[in-house]
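Below: one structure in structure tokens.
With one protein chain withheld, the remaining protein chains of the complex are depicted in position.
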Amino acid sequence: MLAPKRSNLGGNPSQLLPSELVDRCIGSRIWILLRGDKEIVGTLKGFDVYVNMVLEDVIEYEITPEGKQETRLSQILLNGNNIALLVPGGKPEGVV
Amino acid sequence: MLAPKRSNLGGNPSQLLPSELVDRCIGSRIWILLRGDKEIVGTLKGFDVYVNMVLEDVIEYEITPEGKQETRLSQILLNGNNIALLVPGGKPEGVV
Amino acid sequence: MLAPKRSNLGGNPSQLLPSELVDRCIGSRIWILLRGDKEIVGTLKGFDVYVNMVLEDVIEYEITPEGKQETRLSQILLNGNNIALLVPGGKPEGVV
Amino acid sequence: MLAPKRSNLGGNPSQLLPSELVDRCIGSRIWILLRGDKEIVGTLKGFDVYVNMVLEDVIEYEITPEGKQETRLSQILLNGNNIALLVPGGKPEGVV
Amino acid sequence: MLAPKRSNLGGNPSQLLPSELVDRCIGSRIWILLRGDKEIVGTLKGFDVYVNMVLEDVIEYEITPEGKQETRLSQILLNGNNIALLVPGGKPEGVV
Amino acid sequence: MLAPKRSNLGGNPSQLLPSELVDRCIGSRIWILLRGDKEIVGTLKGFDVYVNMVLEDVIEYEITPEGKQETRLSQILLNGNNIALLVPGGKPEGVV
Partner (left out) sequence: MLAPKRSNLGGNPSQLLPSELVDRCIGSRIWILLRGDKEIVGTLKGFDVYVNMVLEDVIEYEITPEGKQETRLSQILLNGNNIALLVPGGKPEGVV
């Protein structure tokens, strides 16, 4: 889950809250590493407090015995439960 | 879970919220990838905040030692807990 | 869990809500696929919001090294947590 | 968990609610299949909303490399989380 | 978790509620089977609604490749999450 | 989680509540067994209701193919979810 409001944990105004970071990603590319070996790159169109995400122009990467398989999908809804880590801006050049 | 209300996370009106996306799928075909190796294609008839789904004209795909097995079912209730990813419009042509 | 009330997610009156589907199954045969390899067919006598189910005239199918084993039980209480998928009307003819 | 009150899901008075079924089992033998390979037969003395159970005159069955092992215990408290399925009346004759 | 109050599930005054059973064990020996292969015997000094337990004069049994290993500890706090089953009075004679 | 208030379960004033035990450990050494094969010894500086813990002068023990590996850390925050068992006073002499 994402805590929406100003986090009442830290009185630290200079914080960049997780929900603010995701909010800034609306409309731009993000790279998502899922639990297990799947990765997803797509344009973030919307999300909710459970970090469920609507993504468009999606590439799903999966490691299979035959190597890294790519599947292209125009629009998906991703269950937030499986997200391990998210990188704003999409997959950096040179990262395998 | 799906957060029903306007997400109080992002003040971003251009967002397409996950619950709105699913709502738009009512009556149309969707492709659901479950945790593990099962997939389901069906017509979405209804859903709730736990993303439990009523689907009709369903094809269940399962990877078995003998290859991909298809089971056709007229109507099912799917437990939302196992949904990893959902693709509006059903399974795209050419995607294995 | 099953969301009991009219889902405040979709403003779509034509929806068939999961809880309504299960409610309609009271008194009739249903086929339940559990997580793992177990299946259950039985007559639904009652359920609650956690999808715990009272079933009668039950056949439990389990895949064992010796093949598919059947156990007949007159009445059971099934923990809703393990339900992956439910098929109203029981197991269709010809489905293995 | 067990939903105690009259389930607000189904307006169906003929329902036998899970909590009512368990309540009727107080004082009688029940057979409990746990997640994994353990089974328990005992007399139900009490339970709570988390389906934790007080059982007496208990036989615990466990599948070990040396075959099915039986342990007899006079009184136990069973954590409800591990219960997959419960059969009122105890283990039927002839069921292995 | 343990439901503290008189269970609003069963109107059955003759019930022995799980929380009452544990409460009666304060000051006496109990045998606890944990998920996995660990067991603990100790004197119960206190517990909370999450079934976290303070135990004294503890023997922890663990099945290792070298056989059953015993560790003696004067006082421990046990996380209630891992408790599968609890036997008031400690480990019965003759039970391996 | 730790239930902070006087447990409304047991009316037993002689109880030593889990939260009271942990509270008494502030400033002293404790030995923590985590799920899996990791152990931690450290001085408890603080904790919260989720049993997240701030520890100082920490030794982390991990069983690796090369034997038991020790890592020394001056200060850590430990996620309470992984704690199986806690021993006030640190690791007893002679315990492997």
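Chains: A, B, C, D, E and F, in written order; residue numbering restarts at 1 for each.
As a convention for this text, contacts are C-beta pairs under 8 Å (C-beta built on N, C-alpha and C of every residue); 3 or more make two chains touch, one makes a residue touch a chain.
Bear in mind the structure is a predicted one, so any value in this text is a computation, not a measurement.
Visitor: Considering the whole complex, which of F:23, F:37 or F:57 touches the chain not shown?
Guide: F:23
Visitor: State which residues belonging to chain A touch the missing partner chain.
Guide: Spelled out for chain A, the touching residues are 1-3, 7-12, 14-22, 35, 51, 83-89, 92, 95.
Visitor: At which residues does chain F meet the chain that is not included here?
Guide: For chain F, the residues touching the absent chain are 2, 4, 19, 22-23, 26-27, 34, 45-50, 52-54, 60, 71, 73-79, 82.
Here, only the chains that are shown with their structure count from here on.
Visitor: Give me the chains shared as neighbours by chain D and chain F.
Guide: Touching chain D and chain F alike, sorted by label: E.
Visitor: Assuming chain C simply isn't there, give the groups of remaining chains that still touch in a chain of contacts.
Guide: A, B | D, E, F
Visitor: Using just the Cα atoms, superpose chain B onto chain F and tell me the rotation angle to the nearest 5°.
Guide: 155
Visitor: Over half of the interface residue numbers used by both chain E and chain F, so same, or under half, so different?
Guide: Here the answer is different, because the shared fraction of interface numbers falls below one half.
Visitor: Can you give the whole-Å distance between the Cα centres of chain B and chain C?
Guide: Distance between chain centres, rounded to whole Å: 19 Å.
Visitor: State, to the nearest whole Å, the distance from the C-alpha centre of chain A to the C-alpha centre of chain C.
Guide: Roughly 34 Å separates the two chain centres.
Visitor: Could you please state the distance in Å, as a whole number, between where the Cα atoms of chain A are centred and where those of chain E are centred?
Guide: The answer is 42 Å.
Visitor: What are the residue numbers in chain A that touch two or more other chains?
Guide: none
Visitor: If each chain is a node and each touching pair an edge, is that a line, ring, star, complete or other?
Guide: Graph shape here is a line: each chain touches the next, no loop.
Visitor: Going by the touch definition at the top, which pairs of chains touch each other?
Guide: Pairs satisfying the touch definition: A-B, B-C, C-D, D-E, E-F.
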